[in-house]
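Incomplete set of chains, arranged as in the complex.
Labels for the chains are A, B, C and D, by order of writing; each one numbers its residues from 1.
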Amino acid sequence: FVGCGESQKETTSTAENEKKEELTSKDIIEKAAKDGKVGNWGLGNEYEVLALLAKYDLPTDFLSQDFTMDGFDDDSITLASAMTYNELGLVKNDYEGGYGYKDTVEYIDMNDEGVAMLEDNIFCSKDFAKENPETVAAFLYASFKGWEYAVENPKEAAQICYEYGSSVSKEHQEYMADEVAKLVSTDTKGEKVSDIGNMDEDAMKQTLDIAKKYVSLDDADANEKFQNLTLDDIRDTSFYEKAQASDGKFNVEKKKVSIQLKWLPDAQFMGYYVALDKGYYKEVGFEDVNIVSGGGDIAETTAVNNNTVDFGVTWETNLASADASGMNLVEIAQIFQRSGLVLVYKPENY
Amino acid sequence: MREKMLNIGNKKWFSAVFWILLLLIIWEISAIVVANTKRIPENILPHLYQIIMAAFSGEKVSGELSASQAVLTSAGQTLLRGFLGFILGGVIGFVFALLMKMSNLLGKMLFPYLMLIQLIPVLGLAPIILSITGDINVSRVVIAAILSFYPVATNTLYGFKSVEKEKYDLMYIYAAKKHEIYQKVLIPAAMPYFFIGLKIAAPMAVTASILVDTLQGDGGLGCLLSQSLKHAMSIYTFWLIVFFSAFIGIIISKIIGLIETAVSPWKRRP
Amino acid sequence: MEDKVVLKKMGRRKKLRERIRENPKWQKASTVILPLIFGIILVGLWQGQVLHRLFHTDTFTLPLLDKIGSIMADNKEKLLENTFSTLQVSLMGLVIGSILGYLMALLASFFPKFGQGGLAVIGAFASIPVVAMAPVFNNWTKDISRDASFRSMISKTIVVMLICAADMGLNAYKGLTNLKPYALDLMAIYASSRKKIFFKLRLPNSIPYVFSALKVSVPASIMTAIVSEYFAEYITGVGRQIRENIVLAQYSTAWAYIATACLIGIFAYAILMILQSIFLKRYH
Amino acid sequence: MSEERNIEIKTRQLGVTFKDNEGKDVAALTGVNLEIYKGEFITLLGPSGCGKTTLLRCIADLQKPSEGDVHIQGMTPKEVRLQKKFGFVFQQPVLFDWRTVKKNVELPMEIMGYSKGERSDRAMEMLEMVGLKDFANHYPNQLSGGMQQRANIARAFGLDPDILLMDEPFSALDEFTKEKLHEDLVRIWKATNKTILFVTHNIQEGVFLSDRVCVLSPHPGRLSAIVDIDIERPRPVEVKESTHFNELVTKVRNSFEGGSV
């Protein structure tokens, strides 16, 4: 039965596709918003979508998407959030877990719409940074080296991630690695960046501005603090510069460190796995680097704040709001240089 | 005729077969409907044979593990933590019931708060427990215990309270010490109620243990579940976990039932 | 000599204490006053940060009460809206689930072996973790309405329902079958129909057990509603708010919602206690 | 007892075996052949644990015989039970804690579908008879042992069953109350032509009330003697002083075998 229904759908969709070629992203967003079928995961992932809706003067309501794309598949969500490196791949590809839509689906890119916000960075607590400057710089140095290698050899990086207890299939891992490499080496305007970990002033500013507009904290004190945050409150470029300028020799204060990821282990974090696998961390003087899987109930900001781990991967918004509520965290490098978020849709629905 | 039907209804084998068949039929009918209406039916309701095939398929889904292997290895950790949490919760629940029975004052003071502790979601509780225990795995066990002690506490307390006055009178006459009254009257009398509490708490402990797996993403059924939910892994892993946990639930309640009859010979009907 | 005086005094004081303790009015009042006293002590320990020292935690993870209170006051409307949503789900799930569980127990009491299988089935459902059940029911309820808020509510309610059904089923079954010796014989002599046996004997006998089940299911229903909100399509509810805030490290706000969950719990528990005192008046 | 009278209850080679803890068979009754006539008042006597209650329960379809069978008015006990022809006063008063005394007495009438007013009137009448009128609205746990037993009796009398089975109904009552209830019982019995099967340990009581006394013996429980009580009715209380009465009592006493179980 399945195959039958599928082929039917495909033929009609291509036919319709040609008819409605001229639809702009504005039309699509308007229709989806009117139907109440815009989807996002919420939980701190929604601000770009809110900004986009606001940009087109639409009410900022959306449906909660679970971690699958089933809602997109069954059309209960017609404009669904997806990470280029994860959900988009599942929607398009037909390997295990995929939905196999191939290129029949299209998407709206947050970077193109000018509402991109920065995602995966590396952060630690201000106290930790102050007490362990060499450690921080060394960690960045080795991690950058890992990322650099991974961006150049995504296939191998995917294999390494897979071996370190990946949460996804091999094929998907490879897809992810390719896409993550793009995010690390391209900026929001689509230009190539060469310096991994660079904290781009404009992109960070844009992120913080959007965050200030759409993050509203119920805690009045925290909210006020949040609105008054400047970039300098939440980032420190000195370690990045030190790492970039370094010759790779460090005198690390702490030989065993840990980093908590923002999500389950996979190629989204391939740089760290590569650095670990290739011994880059050892080279700069670490005895042991423990990569702690994320995606759990204890948020990475909390874990770093209460010293369960030394470093963490999070998004700028999460970091800013954590600082606003009294944590003392600081971003030390920006790994993803552009937003990975897109809104995917089936043209036949419009 | 009616008589006969009632009799068949009371046959043990019939009951088991009936329920299994009923569930299978409902499931399969729904699965056929889903298969005809949905593009990716296995995400919503796969056929049972597909799940069974997935269980026995050797295909690697996570590292070098097949779906069943992945489920069973993760289940090992989760069930161990769940079991420890359950034991701890059972003991805590029993002790609380005992304390509340011993001191009316304490009981009245504490009882509403015991219930309130249940209402603090793991999300709020976890950081606090973590800062007390300092270890994520100990925290997991403790939280599983917290989430499963309450049914044991209420039911056991109810058991203590349902002891007839005459039995107290008898012990009173012999000027039995408090601990003797507990040991010889209250505790044995509360046993059936304690076991109801355990039966309710056991699935809660399994559920809780799976829930607390996700405190940190480093293994256990809960993590496997959240991975499979992301569709990054075979969706059948998800269905296997669903069936596995239901199966564990049945097994546990059967085991508790067996323990109950083993410790209450006066109820055994030869 | 002196010893005796002391003894006598103690005796008298004890009498007074006992008199107070046996006073039925005090008995009633104490169920409210004592927890209140404990609550006040708790508030003191919390606000005085004694709890924090005890638990080795900080005012960040366990915010002070005045902070929590002020956030609650600032966000009354949002709070109320989310509270209503959670309450609706847990209450509906509780009521429907408990009825279902009771009916299952009833079936089991009529056809013991047959019905016990049914109880086991419900128990098995309850062993499926909420985190696994919630997404499944989310999927299964997608076709029932075009309104996301409605179908989300239904799917959350079903999860709560199953949890409550298992709890009620087990307890009610005990209540329906754990009869006084010879009580069934008495009914048999009068050739009572099953219906009559149920209404005259089993039902009244099961009432205390029903309350003991409810004491577990009331908090469990709220807890389950909160957890299943994490997975629901439509974003609403105390639990969802807690998660949103934890992700942003807004512990104070999260605790404001946790406090709300506790208030719902206290409220529901108080109602349960009142109902119990009405229904169990005749049970000695 | 004239041979022409109708046989109401007939047991044939009735036997009941229980299993003890170790699964061994324990015979509670064996080979009981008993014929009870319609309208007869018959007493079962026997040492404690010899099977009196078990016999009553077999007749009332509360216990399945392991051997033999019971016929009542040509039907099985079950059929008779389903026709609601039994009344039973249990050895232990089985009162429902959540019902007042009056409501407890009303219970069988509720089941039989009496109207509310009728129920209430009849319950009060019965309570008056057993001297519990003032305690109608008490709960069972507020009654003394004897009062509970009287409530138990009132409940059984509230109905008008064909066959009344009474298991030591008066054992916890003082002599005066007992005498009054004897009178009431005999009056009701005569007026309604019930068949009554009465268990007691009091030989005088058995002899005074019944047409025949059946003596059971233990190890295993079996019928060891039947004594006809050929005292004219109505029997005034003074009859207990008569020599014939005392002869019959002695006769019954002598037919006892062995001690209690």
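Keep this in mind: a contact is a pair of C-beta atoms (placed from the backbone, for glycine too) under 8 Å apart; a residue touches a chain by one contact, two chains touch by 3 or more.
None of these values were measured; they are calculated from a predicted model.
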Stoichiometry of the full complex in this file, by chain label: A x1, B x1, C x1, D x2
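Here, only the chains that are shown with their structure count from here on.
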Pair joined by more contacting C-beta pairs (B-C or A-B): B-C
Chain of greatest Cα-centre distance to chain A: D
Between chain A and chain D, centroid-to-centroid distance (C-alpha), Å: 85
Rounded Å distance between chain A and chain B, as computed from the means of their C-alpha atoms: 37
Chain C-chain D separation of Cα centroids, rounded to whole Å: 49
Residues of chain B touching at least two other chains: 43-44, 123, 127, 131, 214, 226, 229
Contacts with two or more other chains, residues of chain D listed in rising order: 141
Contacting residues of chain C [partner chain B, same complex]: 30-31, 34-35, 37-39, 42, 55-58, 61-62, 111-118, 120-121, 123-133, 135-136, 139-140, 166-167, 170-171, 174, 178, 208, 212, 215-216, 218-220, 222-223, 226-227, 239, 242-243, 246, 251, 254-255, 258, 261-262, 264-266, 269
Complex contact set, residues of chain A against chain C: 36, 42-44, 62-66, 68, 70-71, 74, 76, 215, 217-220, 222, 297, 299, 301-302, 305-306, 317-318, 321-322, 325-327
Chain B partner contacts - residues on chain A that touch it in the complex: 1-2, 5-6, 9, 66-70, 73-74, 86, 90, 96-99, 162-163, 165-169, 172, 261, 263-266, 292-298, 302, 306, 308
